[in-house]
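Complex shown without one protein chain; remaining protein chains in place.
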Amino acid sequence: MRWIWIDKIIAFEHGRRAVSIKNVSLAEEHVHDHFPGYPIHPPTLIIEGMAQTGGVLVGEAFDFREKVILAKVTRAKFYCHVVPGDQIRLEANVVGEIRLEGALIDGRITRNGDLVAEIQMMFAHLDQSRAPLELGEENFVFTEDFIRMLRMRQLNHLDPPPAEHGI
Amino acid sequence: MRFYLVDRILEIDPPRRIVAVKSLSLAEEYLADHFPAYPVLPGVMMLEALVQTAAWLVRVKTDFEKSLVLLREAQNVRYGNFVRPGGQLVMEVEAIEIGADSSRFKAVGQCDGQQAVQAKLTLEHLNIGDEDPLRANLDEGLRTFLREQFRLIRGPQALAARVQP
Partner (left out) sequence: MAFSRDEIMEKVREALVDALGVDEDEVIPAARIGPDLGAESIDYLDIVFRLEKAFNIKIPRGDLFPDNILTSEEFVQNKKLTEKGLAELKVRMPFADLSKFEQNPNVDDIADLFTVDMIVNYVEAKLSSAAA
């Protein structure tokens, strides 16, 4: 199981907004434990998908130089179950502005236009907030691998996103 | 990697309180991505550990009545120290209220005596048959599976060890 809970970034506005999608598939291991015979994509992994979408938005604002981490989930509310065969759309919007100290993100997740979840979360920078820890220079949050996989160097050249649709 | 975030129940006092533990091992493959050369238990996994701990309290209190117990809402989830491989997250969950279809909790996770995570949780409880009548036959099997898992994580021993008033 990779720790990547979004598949593709489909829209991006520097410092303001990012939209991603995730396919949920029977081929994924975790759904078979949650629950055996009746797979439901876990709400906490939907939160992580939003954290990764918001994380890219906040990280890009600093050219992926800072180690951006999830510091707080103010609220995460779920309205329906996401199951294999579904594709969810995760939209992250910055509340106010991204600051050096951190950012507040409003997240909205939909499937075929239906509201799946509303999530509000805060990001902070690891070096700024956890001074006592010994951290290397290298940015292990945004590695070249991760950046390449999500094509994060081409965010500002994305084609306009397709109209919302399911599969 | 398996999506089980409770390894053992340490204490249980239904319907009020439950304490459980999640042990973190380098063998859990997703750690390779979180983060490369700096493996730590992801924040949402800490949250899932709290959710699953609370779910066990619901199941015991309701005698496993509903086969699906899921997170409906999380509030004020705050993160503190990291949990590293070789470490353990100790989840302490207190019930505010456990109803038939939903429940609310205050939950805290600590590692080495330091706070790693805290949250307020609302869970929903339902049977597969409530959502998908065609597959209602699955509920009984899932209930049996979960009762067995409760034994696996030493639930009965924790129940027996309750300090009687």
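So that you can tell them apart, the chains are marked A and B in the order they are listed, and the count of residues begins at 1 in each.
Just so it is clear, a contact is a pair of C-beta atoms (placed from the backbone, for glycine too) under 8 Å apart; a residue touches a chain by one contact, two chains touch by 3 or more.
All figures in this text were calculated on a predicted structure; none of them were measured in a lab.
Across A:Leu104, A:Ile119, A:Val141 or A:Leu155, the single residue that touches the chain missing here is A:Leu104.
Only one residue in the set A:Thr74, A:Gln87 or A:Thr143 touches the chain that does not appear here, and it is A:Thr74.
Here the missing chain is touched by one residue of B:Arg8, B:Lys61 or B:Arg78, and it is B:Arg78. By the touch rule set out above, chain B reaches the unshown chain at residues 75-76, 78, 80, 120. Hidden from this view is one chain, which touches chain A at 71-72, 74-75, 95-96, 99-102, 104, 122, 124, 129.
Basically, only the chains that are shown with their structure count from here on.
Measuring from the averaged C-alpha position of chain A to that of chain B gives a distance of 23 Å.
The touching residues of chain A, when paired with chain B in their complex, are 1-4, 29-31, 33-38, 40, 42-45, 47-48, 51, 69-78, 81, 133, 135-136, 138, 140-141, 143, 145-146. Taken in their complex, chain B has these residues touching chain A: 1-4, 29-38, 42-45, 47-48, 51, 67-68, 70-79, 82, 119, 128, 131-132, 135, 138, 141-142, 145.
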